[in-house]
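First the structure, which I've put down as C-alpha coordinates, then a few questions once you've had a look.
With one protein chain held back, the other chains of the complex are shown just where they sit.
A and B label the chains in the order they appear, each numbered from 1.
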Amino acid sequence: MNILDNLKYTKSHEWVEETGAGTVRIGLSDFAQNELGDLVFVNLPEVGDTVTVEEPFADVESVKAVSDVFSPVTGTVSAINNDIADSPEKINSDPYGSWFIEVKDVTAKTELLDSAAYKKICEEA
Amino acid sequence: MGSYIPSTLEERDEMLRTIGIKSTDDLYAAVPSQMKLNHLNIPEGMAELTVSEKIRAMAAKNKVFGSVFRGAGAYNHYIPSIVKEVTGKETFLTAYTPYQAEISQGVLQNIFEYQTMICELTGMDVANASVYDGASGAAEAITMCIDRKRRKALVSSAANPMIIQTIRTYCFGSGTEVVMIPSRDGLTDLDAAASLIDDTTACIYMQQPNYFGQIEDCTAAAEKAHGAGLKLIMGVDPVAAISIKSARECGADVAVGEGQPLGMPLSFGGPYLGFMASTKEMMRRMPGRIVGETKDVDGKRAYVLTLQAREQHIRREKASSNICSNQALCAMTAAVYLTTMGTKGMQEVASLCYSKAHYAAAQISSIPGFDIVYKGEFFYEFVTKTPVDADKLLAKLEEKDILGGYPVEGGILWCVTEMNSKDQIDALVSALKEVSSCN
Partner (left out) sequence: MQLNYEKSREGRGCSVMPACDVPVCKVPEELARKQTARFPQMAEVDISRHYTQLEKRSHGVNDGFYPLGSCTMKYNPKLNDEMAALPGFTGIHPLQPVHTVQGCLEVISTLESYLDEITGMTGMTFQPAAGAHGEFTGLLLIKAYHTHRGDTKRNTIIIPDTAHGTNPASSTMAGFKVINIPSNADGCMDLDALRAAVGEDTAGLMLTNPNTVGIFDKNILEITKIIHEAGGLNYYDGANLNSIMGVVRPGDMGFDVIHINLHKTFSTPHGGGGPGAGAVGCKKELEQFLPLYRAVKDGNGYGFSNAEHSIGSVKEFYGNFGVIVRALAYVMVLGREGIPEAASNAVLNANYMRASLQDTYCIPFNDICMHEFVMSIEDLKRDKGVTALDIAKALLDYGVHPPTIYFPLIVEEAMMWEPTETESKDTLDDVVSILKEIHAKALSDPASLHEAPHSTPVRRLDEVGAARNPVVKYDFEADK
(Lines give C-alpha, C1' and ligand atoms only; values in the text may rest on other atoms or scores of the structure.)
Protein backbone atom coordinates (compact mmCIF):
# COMPACT_ATOMS: atom_id res chain seq x y z
CA MET A 1 0.00 0.00 0.00
CA ASN A 2 1.67 3.12 -1.24
CA ILE A 3 1.58 6.19 1.02
CA LEU A 4 3.52 9.34 0.07
CA ASP A 5 5.21 11.24 2.88
CA ASN A 6 4.80 14.70 1.38
CA LEU A 7 0.99 14.50 1.42
CA LYS A 8 -1.65 14.66 4.11
CA TYR A 9 -4.58 12.24 4.37
CA THR A 10 -8.12 12.03 5.69
CA LYS A 11 -9.83 9.19 7.54
CA SER A 12 -12.01 8.71 4.48
CA HIS A 13 -8.92 7.96 2.35
CA GLU A 14 -8.52 11.15 0.35
CA TRP A 15 -5.04 12.67 -0.04
CA VAL A 16 -4.56 16.41 0.34
CA GLU A 17 -1.73 18.57 -1.03
CA GLU A 18 -1.44 22.09 0.31
CA THR A 19 -0.40 24.05 -2.79
CA GLY A 20 -0.28 27.58 -1.40
CA ALA A 21 -1.99 30.00 0.95
CA GLY A 22 -5.51 28.73 1.34
CA THR A 23 -5.38 26.38 -1.67
CA VAL A 24 -5.34 22.59 -1.81
CA ARG A 25 -5.36 19.73 -4.28
CA ILE A 26 -7.39 16.59 -3.51
CA GLY A 27 -7.27 13.00 -4.74
CA LEU A 28 -7.89 9.39 -3.66
CA SER A 29 -5.22 7.34 -1.90
CA ASP A 30 -3.77 4.04 -3.12
CA PHE A 31 -5.72 2.26 -0.37
CA ALA A 32 -8.95 3.79 -1.65
CA GLN A 33 -8.44 2.90 -5.32
CA ASN A 34 -7.56 -0.65 -4.34
CA GLU A 35 -10.73 -1.00 -2.25
CA LEU A 36 -12.91 0.48 -4.98
CA GLY A 37 -11.67 -1.75 -7.76
CA ASP A 38 -11.62 -0.84 -11.46
CA LEU A 39 -13.11 2.62 -11.81
CA VAL A 40 -15.20 3.36 -14.88
CA PHE A 41 -16.48 6.87 -14.30
CA VAL A 42 -15.97 9.99 -12.20
CA ASN A 43 -18.63 12.62 -11.50
CA LEU A 44 -16.77 15.86 -10.80
CA PRO A 45 -18.18 19.22 -9.64
CA GLU A 46 -17.85 22.35 -11.78
CA VAL A 47 -15.34 25.14 -11.42
CA GLY A 48 -16.90 27.75 -9.18
CA ASP A 49 -18.90 25.26 -7.11
CA THR A 50 -18.65 25.40 -3.33
CA VAL A 51 -17.33 22.38 -1.49
CA THR A 52 -18.05 21.79 2.22
CA VAL A 53 -15.77 20.06 4.70
CA GLU A 54 -16.62 16.39 5.26
CA GLU A 55 -19.35 16.40 2.62
CA PRO A 56 -19.16 14.58 -0.71
CA PHE A 57 -17.96 16.69 -3.64
CA ALA A 58 -17.63 13.96 -6.26
CA ASP A 59 -18.35 10.30 -6.77
CA VAL A 60 -16.55 7.45 -8.50
CA GLU A 61 -18.21 4.52 -10.18
CA SER A 62 -17.05 0.97 -10.56
CA VAL A 63 -19.16 -1.54 -12.50
CA LYS A 64 -21.27 -2.47 -9.51
CA ALA A 65 -20.96 0.43 -7.06
CA VAL A 66 -20.81 4.18 -6.55
CA SER A 67 -18.71 5.76 -3.82
CA ASP A 68 -18.65 9.30 -2.57
CA VAL A 69 -15.41 11.25 -2.37
CA PHE A 70 -15.40 13.57 0.63
CA SER A 71 -13.99 17.09 0.78
CA PRO A 72 -11.44 17.73 3.51
CA VAL A 73 -12.04 21.46 3.27
CA THR A 74 -14.61 24.16 2.74
CA GLY A 75 -13.85 26.41 -0.21
CA THR A 76 -14.41 27.11 -3.90
CA VAL A 77 -13.44 24.79 -6.73
CA SER A 78 -10.76 26.53 -8.79
CA ALA A 79 -9.86 23.68 -11.16
CA ILE A 80 -11.05 20.19 -12.11
CA ASN A 81 -8.93 17.46 -13.66
CA ASN A 82 -10.50 16.58 -17.01
CA ASP A 83 -7.83 13.94 -17.50
CA ILE A 84 -9.44 11.61 -14.98
CA ALA A 85 -12.88 12.42 -16.34
CA ASP A 86 -11.70 11.09 -19.71
CA SER A 87 -9.67 8.19 -18.29
CA PRO A 88 -10.87 7.14 -14.84
CA GLU A 89 -8.56 4.12 -14.95
CA LYS A 90 -5.68 6.50 -14.20
CA ILE A 91 -7.02 6.80 -10.66
CA ASN A 92 -6.31 3.09 -10.28
CA SER A 93 -2.91 3.07 -11.99
CA ASP A 94 -1.61 6.39 -10.61
CA PRO A 95 -3.69 7.54 -7.62
CA TYR A 96 -1.30 10.23 -6.45
CA GLY A 97 -0.83 11.66 -9.94
CA SER A 98 -4.62 11.75 -10.47
CA TRP A 99 -5.91 14.79 -8.65
CA PHE A 100 -9.66 15.45 -8.69
CA ILE A 101 -10.02 19.15 -7.89
CA GLU A 102 -8.15 22.20 -6.71
CA VAL A 103 -9.85 24.32 -4.07
CA LYS A 104 -9.16 27.97 -3.23
CA ASP A 105 -10.30 30.31 -0.41
CA VAL A 106 -10.16 27.44 2.06
CA THR A 107 -11.91 28.27 5.32
CA ALA A 108 -12.61 25.08 7.30
CA LYS A 109 -10.49 21.91 7.35
CA THR A 110 -11.08 18.42 8.72
CA GLU A 111 -8.49 16.55 10.75
CA LEU A 112 -5.57 15.86 8.40
CA LEU A 113 -3.27 12.93 9.09
CA ASP A 114 0.41 12.69 8.25
CA SER A 115 1.68 9.61 6.44
CA ALA A 116 2.52 7.73 9.63
CA ALA A 117 -0.87 8.29 11.21
CA TYR A 118 -2.60 7.40 7.95
CA LYS A 119 -0.55 4.21 7.66
CA LYS A 120 -1.97 3.15 11.03
CA ILE A 121 -5.53 3.79 9.85
CA CYS A 122 -4.95 1.62 6.78
CA GLU A 123 -3.47 -1.20 8.82
CA GLU A 124 -6.42 -1.22 11.20
CA ALA A 125 -8.94 -1.31 8.38
CA MET B 1 -60.24 -24.70 -7.35
CA GLY B 2 -57.44 -24.25 -9.79
CA SER B 3 -53.83 -24.63 -8.87
CA TYR B 4 -50.46 -24.55 -10.56
CA ILE B 5 -48.72 -26.31 -7.69
CA PRO B 6 -46.94 -29.51 -8.74
CA SER B 7 -46.32 -31.03 -5.29
CA THR B 8 -48.72 -33.76 -4.19
CA LEU B 9 -50.21 -33.88 -0.70
CA GLU B 10 -47.81 -36.69 0.19
CA GLU B 11 -44.85 -34.66 -0.97
CA ARG B 12 -46.01 -31.72 1.08
CA ASP B 13 -46.10 -33.93 4.19
CA GLU B 14 -42.58 -35.18 3.45
CA MET B 15 -41.39 -31.60 3.19
CA LEU B 16 -43.03 -30.67 6.48
CA ARG B 17 -41.17 -33.53 8.11
CA THR B 18 -37.83 -32.43 6.68
CA ILE B 19 -38.45 -28.93 8.00
CA GLY B 20 -39.47 -30.39 11.36
CA ILE B 21 -42.94 -28.90 11.71
CA LYS B 22 -46.42 -30.42 11.88
CA SER B 23 -48.47 -28.37 9.48
CA THR B 24 -48.35 -25.38 7.16
CA ASP B 25 -49.99 -23.36 9.95
CA ASP B 26 -46.69 -23.58 11.80
CA LEU B 27 -45.06 -21.76 8.90
CA TYR B 28 -46.99 -18.64 9.88
CA ALA B 29 -46.26 -18.77 13.62
CA ALA B 30 -44.69 -15.31 13.45
CA VAL B 31 -47.94 -13.77 12.19
CA PRO B 32 -50.01 -12.39 15.11
CA SER B 33 -53.15 -14.56 15.26
CA GLN B 34 -55.52 -11.63 15.33
CA MET B 35 -54.29 -10.64 11.86
CA LYS B 36 -54.73 -14.04 10.22
CA LEU B 37 -57.54 -14.26 7.75
CA ASN B 38 -60.22 -16.88 8.25
CA HIS B 39 -61.83 -16.29 4.96
CA LEU B 40 -60.91 -14.52 1.77
CA ASN B 41 -64.04 -12.94 0.37
CA ILE B 42 -63.49 -13.58 -3.34
CA PRO B 43 -65.20 -16.21 -5.50
CA GLU B 44 -64.16 -19.83 -5.46
CA GLY B 45 -61.46 -20.89 -7.89
CA MET B 46 -62.58 -22.19 -11.25
CA ALA B 47 -61.36 -24.55 -13.90
CA GLU B 48 -59.51 -23.20 -16.92
CA LEU B 49 -62.47 -23.92 -19.19
CA THR B 50 -64.83 -21.89 -17.03
CA VAL B 51 -62.48 -18.94 -16.64
CA SER B 52 -61.90 -18.93 -20.38
CA GLU B 53 -65.67 -18.72 -20.97
CA LYS B 54 -66.14 -15.93 -18.46
CA ILE B 55 -63.33 -13.77 -19.74
CA ARG B 56 -64.35 -14.30 -23.35
CA ALA B 57 -67.80 -13.10 -22.32
CA MET B 58 -66.22 -9.90 -20.98
CA ALA B 59 -64.30 -9.40 -24.23
CA ALA B 60 -67.54 -9.85 -26.17
CA LYS B 61 -69.01 -6.83 -24.38
CA ASN B 62 -66.51 -4.59 -26.16
CA LYS B 63 -67.02 -3.27 -29.66
CA VAL B 64 -64.21 -3.82 -32.12
CA PHE B 65 -64.75 -1.27 -34.89
CA GLY B 66 -64.54 -2.26 -38.55
CA SER B 67 -62.69 0.93 -39.46
CA VAL B 68 -60.70 3.16 -37.15
CA PHE B 69 -60.06 6.85 -37.83
CA ARG B 70 -58.96 7.75 -34.33
CA GLY B 71 -55.40 8.33 -33.08
CA ALA B 72 -54.69 10.92 -30.39
CA GLY B 73 -51.98 8.83 -28.76
CA ALA B 74 -52.87 5.26 -29.80
CA TYR B 75 -52.59 4.19 -33.43
CA ASN B 76 -54.14 1.45 -35.54
CA HIS B 77 -51.30 -0.02 -37.60
CA TYR B 78 -50.79 -3.38 -39.28
CA ILE B 79 -48.91 -5.97 -37.24
CA PRO B 80 -47.08 -8.54 -39.42
CA SER B 81 -47.74 -12.14 -38.45
CA ILE B 82 -44.14 -12.95 -37.71
CA VAL B 83 -44.08 -10.26 -35.03
CA LYS B 84 -46.75 -12.06 -33.05
CA GLU B 85 -45.04 -15.40 -33.63
CA VAL B 86 -41.66 -14.26 -32.35
CA THR B 87 -42.91 -12.27 -29.37
CA GLY B 88 -45.10 -15.20 -28.36
CA LYS B 89 -42.11 -17.51 -27.94
CA GLU B 90 -42.26 -18.87 -24.44
CA THR B 91 -38.63 -18.18 -23.62
CA PHE B 92 -38.84 -14.51 -24.56
CA LEU B 93 -42.15 -14.15 -22.79
CA THR B 94 -41.05 -15.72 -19.51
CA ALA B 95 -37.40 -14.71 -19.21
CA TYR B 96 -36.22 -12.38 -16.46
CA THR B 97 -34.12 -9.24 -16.81
CA PRO B 98 -30.77 -10.29 -18.31
CA TYR B 99 -28.55 -9.67 -15.27
CA GLN B 100 -26.85 -13.07 -15.79
CA ALA B 101 -25.36 -12.17 -19.13
CA GLU B 102 -23.84 -15.57 -19.95
CA ILE B 103 -27.25 -17.22 -20.35
CA SER B 104 -29.10 -14.16 -21.57
CA GLN B 105 -27.21 -13.28 -24.75
CA GLY B 106 -30.40 -13.66 -26.78
CA VAL B 107 -32.31 -11.09 -24.73
CA LEU B 108 -29.28 -8.77 -24.55
CA GLN B 109 -28.51 -8.92 -28.26
CA ASN B 110 -32.13 -8.15 -29.05
CA ILE B 111 -31.98 -5.06 -26.85
CA PHE B 112 -28.74 -3.98 -28.54
CA GLU B 113 -30.42 -4.35 -31.93
CA TYR B 114 -33.44 -2.39 -30.62
CA GLN B 115 -31.19 0.39 -29.29
CA THR B 116 -29.57 0.64 -32.70
CA MET B 117 -32.96 0.93 -34.39
CA ILE B 118 -34.18 3.64 -32.03
CA CYS B 119 -30.96 5.57 -32.70
CA GLU B 120 -31.65 5.23 -36.43
CA LEU B 121 -35.23 6.38 -36.01
CA THR B 122 -34.23 9.45 -34.02
CA GLY B 123 -30.75 10.08 -35.42
CA MET B 124 -29.34 9.98 -31.88
CA ASP B 125 -26.19 8.40 -30.38
CA VAL B 126 -27.60 6.35 -27.52
CA ALA B 127 -30.96 4.80 -26.66
CA ASN B 128 -32.10 2.98 -23.53
CA ALA B 129 -33.84 -0.37 -23.35
CA SER B 130 -37.26 1.28 -22.89
CA VAL B 131 -39.39 3.16 -20.39
CA TYR B 132 -43.11 2.71 -19.75
CA ASP B 133 -44.58 4.86 -22.50
CA GLY B 134 -44.16 8.13 -24.38
CA ALA B 135 -45.65 10.21 -21.58
CA SER B 136 -43.48 8.88 -18.76
CA GLY B 137 -40.56 9.10 -21.18
CA ALA B 138 -41.25 12.80 -21.67
CA ALA B 139 -41.30 13.27 -17.90
CA GLU B 140 -38.03 11.36 -17.46
CA ALA B 141 -36.45 13.40 -20.24
CA ILE B 142 -37.26 16.57 -18.31
CA THR B 143 -35.49 15.08 -15.28
CA MET B 144 -32.45 14.49 -17.51
CA CYS B 145 -32.29 18.20 -18.26
CA ILE B 146 -32.81 19.78 -14.82
CA ASP B 147 -29.97 20.60 -12.46
CA ARG B 148 -29.45 22.64 -9.31
CA LYS B 149 -29.83 25.98 -11.08
CA ARG B 150 -32.27 25.11 -13.83
CA ARG B 151 -35.51 23.74 -12.42
CA LYS B 152 -38.13 24.98 -14.85
CA ALA B 153 -39.54 23.13 -17.85
CA LEU B 154 -41.36 24.80 -20.74
CA VAL B 155 -43.98 22.48 -22.22
CA SER B 156 -45.85 23.05 -25.47
CA SER B 157 -49.64 23.35 -25.15
CA ALA B 158 -49.83 21.59 -28.51
CA ALA B 159 -48.65 18.34 -26.93
CA ASN B 160 -51.02 15.46 -26.12
CA PRO B 161 -53.01 16.42 -23.00
CA MET B 162 -52.25 13.10 -21.32
CA ILE B 163 -48.54 13.71 -21.82
CA ILE B 164 -48.88 17.18 -20.32
CA GLN B 165 -50.81 15.66 -17.40
CA THR B 166 -48.09 13.06 -16.80
CA ILE B 167 -45.35 15.69 -16.94
CA ARG B 168 -47.23 17.73 -14.34
CA THR B 169 -47.58 14.74 -12.02
CA TYR B 170 -43.90 13.84 -12.26
CA CYS B 171 -42.99 17.48 -11.65
CA PHE B 172 -45.22 17.51 -8.56
CA GLY B 173 -42.82 14.85 -7.31
CA SER B 174 -39.56 16.48 -8.33
CA GLY B 175 -40.53 20.05 -7.55
CA THR B 176 -39.88 21.15 -11.11
CA GLU B 177 -41.90 24.13 -12.28
CA VAL B 178 -43.93 23.50 -15.43
CA VAL B 179 -44.70 26.49 -17.62
CA MET B 180 -46.97 26.04 -20.62
CA ILE B 181 -45.98 27.53 -23.97
CA PRO B 182 -49.12 28.78 -25.68
CA SER B 183 -50.06 27.57 -29.13
CA ARG B 184 -51.23 29.61 -32.10
CA ASP B 185 -53.03 28.17 -35.13
CA GLY B 186 -52.35 24.67 -33.86
CA LEU B 187 -48.60 25.19 -33.55
CA THR B 188 -46.32 25.96 -30.59
CA ASP B 189 -45.85 29.72 -30.37
CA LEU B 190 -42.06 29.90 -30.40
CA ASP B 191 -41.99 33.69 -29.91
CA ALA B 192 -43.99 33.23 -26.74
CA ALA B 193 -41.59 30.45 -25.76
CA ALA B 194 -38.63 32.79 -26.18
CA SER B 195 -40.21 35.31 -23.82
CA LEU B 196 -40.77 32.64 -21.19
CA ILE B 197 -37.12 31.55 -21.11
CA ASP B 198 -34.91 32.71 -18.25
CA ASP B 199 -31.74 31.40 -16.66
CA THR B 200 -33.67 28.92 -14.51
CA THR B 201 -35.19 27.20 -17.54
CA ALA B 202 -33.84 23.71 -18.18
CA CYS B 203 -35.63 22.59 -21.33
CA ILE B 204 -38.41 22.87 -23.85
CA TYR B 205 -40.66 19.88 -24.61
CA MET B 206 -42.40 19.76 -27.97
CA GLN B 207 -44.25 16.98 -29.74
CA GLN B 208 -43.55 16.21 -33.40
CA PRO B 209 -46.04 15.97 -35.06
CA ASN B 210 -48.02 17.65 -32.32
CA TYR B 211 -51.32 16.56 -30.81
CA PHE B 212 -53.25 18.17 -33.68
CA GLY B 213 -51.11 16.34 -36.25
CA GLN B 214 -49.30 19.51 -37.27
CA ILE B 215 -45.60 19.47 -38.17
CA GLU B 216 -43.72 21.88 -35.90
CA ASP B 217 -40.59 23.89 -36.66
CA CYS B 218 -38.40 22.04 -34.22
CA THR B 219 -35.20 23.33 -35.82
CA ALA B 220 -36.20 26.87 -34.84
CA ALA B 221 -37.13 25.62 -31.38
CA ALA B 222 -33.70 23.99 -30.98
CA GLU B 223 -31.97 27.21 -32.02
CA LYS B 224 -33.96 29.24 -29.52
CA ALA B 225 -33.30 26.69 -26.79
CA HIS B 226 -29.57 26.36 -27.39
CA GLY B 227 -29.16 30.09 -27.79
CA ALA B 228 -30.44 30.45 -24.24
CA GLY B 229 -28.41 27.52 -22.87
CA LEU B 230 -31.29 25.08 -22.51
CA LYS B 231 -32.10 21.71 -24.02
CA LEU B 232 -34.75 20.64 -26.51
CA ILE B 233 -36.71 17.46 -25.89
CA MET B 234 -38.72 16.22 -28.86
CA GLY B 235 -41.55 13.75 -28.46
CA VAL B 236 -41.60 11.97 -31.84
CA ASP B 237 -44.08 9.73 -33.64
CA PRO B 238 -42.08 6.73 -34.87
CA VAL B 239 -43.88 6.48 -38.22
CA ALA B 240 -43.71 10.18 -39.03
CA ALA B 241 -40.03 10.08 -37.99
CA ILE B 242 -39.27 8.01 -41.10
CA SER B 243 -40.20 10.84 -43.46
CA ILE B 244 -39.79 14.14 -41.66
CA LYS B 245 -36.64 15.72 -40.26
CA SER B 246 -35.27 13.51 -37.50
CA ALA B 247 -34.83 14.71 -33.96
CA ARG B 248 -31.08 14.85 -34.60
CA GLU B 249 -31.51 16.84 -37.80
CA CYS B 250 -33.65 19.35 -35.90
CA GLY B 251 -30.99 19.67 -33.22
CA ALA B 252 -32.81 18.04 -30.30
CA ASP B 253 -30.85 16.89 -27.26
CA VAL B 254 -33.28 14.16 -26.24
CA ALA B 255 -35.84 12.27 -28.33
CA VAL B 256 -38.64 10.35 -26.68
CA GLY B 257 -41.85 8.89 -27.99
CA GLU B 258 -44.60 6.35 -27.93
CA GLY B 259 -43.50 3.17 -29.70
CA GLN B 260 -46.93 1.49 -29.76
CA PRO B 261 -47.26 2.02 -33.53
CA LEU B 262 -44.31 -0.36 -33.99
CA GLY B 263 -46.14 -3.67 -33.75
CA MET B 264 -48.18 -3.36 -30.56
CA PRO B 265 -51.99 -3.70 -30.71
CA LEU B 266 -54.28 -0.98 -29.36
CA SER B 267 -55.17 -3.19 -26.40
CA PHE B 268 -57.15 -0.54 -24.48
CA GLY B 269 -54.05 1.50 -23.76
CA GLY B 270 -51.32 -0.94 -22.82
CA PRO B 271 -48.78 -2.38 -22.65
CA TYR B 272 -47.15 0.25 -24.86
CA LEU B 273 -43.55 1.38 -25.26
CA GLY B 274 -41.62 4.46 -24.25
CA PHE B 275 -38.45 4.91 -26.29
CA MET B 276 -35.74 7.37 -25.29
CA ALA B 277 -32.60 8.43 -27.11
CA SER B 278 -30.10 11.21 -26.63
CA THR B 279 -26.87 12.75 -27.80
CA LYS B 280 -23.64 11.22 -26.53
CA GLU B 281 -23.19 14.13 -24.12
CA MET B 282 -26.35 13.18 -22.24
CA MET B 283 -25.72 9.44 -22.14
CA ARG B 284 -24.94 9.24 -18.45
CA ARG B 285 -28.09 11.14 -17.55
CA MET B 286 -30.26 8.62 -19.39
CA PRO B 287 -32.49 6.55 -17.10
CA GLY B 288 -33.15 2.87 -17.48
CA ARG B 289 -31.14 -0.05 -18.75
CA ILE B 290 -28.58 0.23 -21.51
CA VAL B 291 -26.92 -2.74 -23.21
CA GLY B 292 -23.35 -2.44 -24.36
CA GLU B 293 -21.05 -4.54 -26.48
CA THR B 294 -18.03 -6.22 -24.94
CA LYS B 295 -15.92 -9.40 -25.11
CA ASP B 296 -15.82 -12.46 -22.90
CA VAL B 297 -12.66 -14.09 -21.48
CA ASP B 298 -12.21 -16.05 -24.72
CA GLY B 299 -12.44 -12.90 -26.83
CA LYS B 300 -15.93 -13.64 -28.13
CA ARG B 301 -18.19 -10.67 -28.83
CA ALA B 302 -20.94 -10.47 -26.23
CA TYR B 303 -23.55 -8.11 -24.81
CA VAL B 304 -24.04 -6.93 -21.24
CA LEU B 305 -26.07 -4.44 -19.21
CA THR B 306 -23.72 -1.51 -18.80
CA LEU B 307 -23.45 1.88 -17.12
CA GLN B 308 -25.45 0.30 -14.29
CA ALA B 309 -24.03 2.76 -11.80
CA ARG B 310 -26.69 5.20 -13.03
CA GLU B 311 -29.46 2.94 -11.84
CA GLN B 312 -31.52 2.55 -8.66
CA HIS B 313 -30.06 -0.76 -7.51
CA ILE B 314 -26.68 0.91 -7.18
CA ARG B 315 -27.39 4.62 -6.60
CA ARG B 316 -30.51 4.11 -4.46
CA GLU B 317 -31.63 7.55 -3.18
CA LYS B 318 -29.07 9.22 -5.45
CA ALA B 319 -30.46 7.68 -8.60
CA SER B 320 -32.10 10.11 -10.99
CA SER B 321 -34.78 7.56 -11.82
CA ASN B 322 -36.27 4.62 -9.95
CA ILE B 323 -37.02 2.58 -13.06
CA CYS B 324 -36.40 -1.15 -12.71
CA SER B 325 -38.84 -3.25 -14.79
CA ASN B 326 -39.43 -1.62 -18.15
CA GLN B 327 -41.37 -2.63 -21.28
CA ALA B 328 -38.79 -5.17 -22.51
CA LEU B 329 -41.09 -7.45 -24.48
CA CYS B 330 -42.66 -4.41 -26.17
CA ALA B 331 -39.19 -3.22 -27.12
CA MET B 332 -38.60 -6.66 -28.62
CA THR B 333 -41.90 -6.30 -30.47
CA ALA B 334 -40.73 -3.00 -31.95
CA ALA B 335 -37.40 -4.56 -32.93
CA VAL B 336 -39.04 -7.48 -34.71
CA TYR B 337 -41.50 -5.13 -36.42
CA LEU B 338 -38.76 -2.81 -37.68
CA THR B 339 -36.69 -5.80 -38.82
CA THR B 340 -39.67 -7.24 -40.69
CA MET B 341 -40.57 -3.94 -42.32
CA GLY B 342 -36.95 -3.03 -43.05
CA THR B 343 -35.76 0.32 -44.38
CA LYS B 344 -38.02 0.20 -47.41
CA GLY B 345 -41.06 -1.24 -45.65
CA MET B 346 -41.02 1.56 -43.10
CA GLN B 347 -40.81 4.12 -45.88
CA GLU B 348 -43.85 2.45 -47.44
CA VAL B 349 -45.82 2.61 -44.19
CA ALA B 350 -44.98 6.27 -43.72
CA SER B 351 -45.86 7.07 -47.32
CA LEU B 352 -49.18 5.22 -47.13
CA CYS B 353 -50.15 7.01 -43.92
CA TYR B 354 -49.16 10.41 -45.28
CA SER B 355 -50.86 9.92 -48.66
CA LYS B 356 -54.07 8.46 -47.27
CA ALA B 357 -54.35 11.14 -44.61
CA HIS B 358 -53.96 13.86 -47.23
CA TYR B 359 -56.51 12.17 -49.48
CA ALA B 360 -58.96 11.88 -46.60
CA ALA B 361 -58.36 15.48 -45.50
CA ALA B 362 -59.06 16.76 -49.01
CA GLN B 363 -62.22 14.65 -49.32
CA ILE B 364 -63.60 15.46 -45.86
CA SER B 365 -62.87 19.17 -46.01
CA SER B 366 -64.70 19.42 -49.31
CA ILE B 367 -67.95 18.59 -47.44
CA PRO B 368 -69.62 21.82 -46.30
CA GLY B 369 -69.01 22.44 -42.62
CA PHE B 370 -65.93 20.21 -42.34
CA ASP B 371 -63.27 22.88 -42.86
CA ILE B 372 -59.72 22.07 -41.90
CA VAL B 373 -59.05 23.91 -38.63
CA TYR B 374 -55.23 24.09 -38.61
CA LYS B 375 -53.89 24.84 -42.07
CA GLY B 376 -50.20 24.02 -41.59
CA GLU B 377 -48.41 20.93 -42.90
CA PHE B 378 -49.54 17.74 -41.21
CA PHE B 379 -48.44 14.11 -41.21
CA TYR B 380 -51.33 11.70 -40.64
CA GLU B 381 -53.64 13.48 -38.19
CA PHE B 382 -55.66 16.62 -38.86
CA VAL B 383 -58.53 18.54 -37.24
CA THR B 384 -61.71 19.50 -39.08
CA LYS B 385 -64.70 21.47 -37.94
CA THR B 386 -68.00 19.67 -37.76
CA PRO B 387 -71.32 21.14 -38.86
CA VAL B 388 -73.23 19.03 -36.37
CA ASP B 389 -72.63 18.19 -32.71
CA ALA B 390 -69.49 16.02 -32.59
CA ASP B 391 -70.96 13.38 -30.27
CA LYS B 392 -74.05 12.99 -32.46
CA LEU B 393 -71.87 12.68 -35.52
CA LEU B 394 -69.66 10.07 -33.96
CA ALA B 395 -72.69 8.10 -32.74
CA LYS B 396 -73.99 7.96 -36.31
CA LEU B 397 -70.61 6.76 -37.52
CA GLU B 398 -70.63 4.12 -34.84
CA GLU B 399 -73.86 2.75 -36.25
CA LYS B 400 -71.91 2.21 -39.45
CA ASP B 401 -69.12 0.42 -37.55
CA ILE B 402 -66.79 3.40 -37.99
CA LEU B 403 -64.73 4.80 -35.10
CA GLY B 404 -64.56 8.43 -36.12
CA GLY B 405 -61.94 10.96 -35.11
CA TYR B 406 -61.48 12.14 -31.53
CA PRO B 407 -63.52 15.16 -30.40
CA VAL B 408 -61.16 18.02 -29.46
CA GLU B 409 -61.61 21.73 -28.94
CA GLY B 410 -62.71 23.23 -32.23
CA GLY B 411 -63.64 20.02 -34.00
CA ILE B 412 -62.64 16.44 -34.60
CA LEU B 413 -59.08 15.05 -34.72
CA TRP B 414 -58.93 12.49 -37.54
CA CYS B 415 -56.20 9.90 -38.02
CA VAL B 416 -55.61 7.87 -41.18
CA THR B 417 -53.14 5.00 -41.41
CA GLU B 418 -52.21 2.24 -43.84
CA MET B 419 -55.08 0.25 -42.31
CA ASN B 420 -57.63 2.57 -43.92
CA SER B 421 -58.23 1.45 -47.50
CA LYS B 422 -59.54 3.92 -50.09
CA ASP B 423 -62.90 2.16 -49.79
CA GLN B 424 -62.97 2.74 -46.06
CA ILE B 425 -62.08 6.40 -46.50
CA ASP B 426 -64.70 6.87 -49.20
CA ALA B 427 -67.28 5.13 -46.99
CA LEU B 428 -66.39 7.53 -44.17
CA VAL B 429 -66.80 10.51 -46.49
CA SER B 430 -70.20 9.22 -47.65
CA ALA B 431 -71.28 8.71 -44.08
CA LEU B 432 -70.22 12.22 -43.14
CA LYS B 433 -72.13 13.67 -46.10
CA GLU B 434 -75.17 11.70 -45.06
CA VAL B 435 -75.02 12.68 -41.41
CA SER B 436 -74.40 16.35 -42.07
CA SER B 437 -77.13 16.67 -44.66
CA CYS B 438 -79.76 15.09 -42.42
CA ASN B 439 -79.43 17.81 -39.82
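As a convention for this text, contacts are C-beta pairs under 8 Å (C-beta built on N, C-alpha and C of every residue); 3 or more make two chains touch, one makes a residue touch a chain.
This one's a predicted model, so the numbers in the text were calculated from it and none came from an experiment.
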item	value
Which of B:200, B:366 or B:421 contacts the chain that the document leaves out	B:421
Residue touching the undisplayed chain, where the options are B:202, B:403 or B:431	B:403
Absent-chain contact - pick from B:179, B:220, B:302 or B:427	B:302
Positions on chain A contacted by the hidden chain, ascending	38, 40-41, 61-64, 88-89
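The rule is short, and it goes like this: only the chains that are shown with their structure count from here on.
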item	value
Gap in Å, rounded to a whole number, between the CA centres of chain B and chain A	44
Chain A - residues contacting chain B, complex	40-41, 59, 61-66
List of chain B residues in touch with chain A within their complex	284, 307-309, 314-315, 318
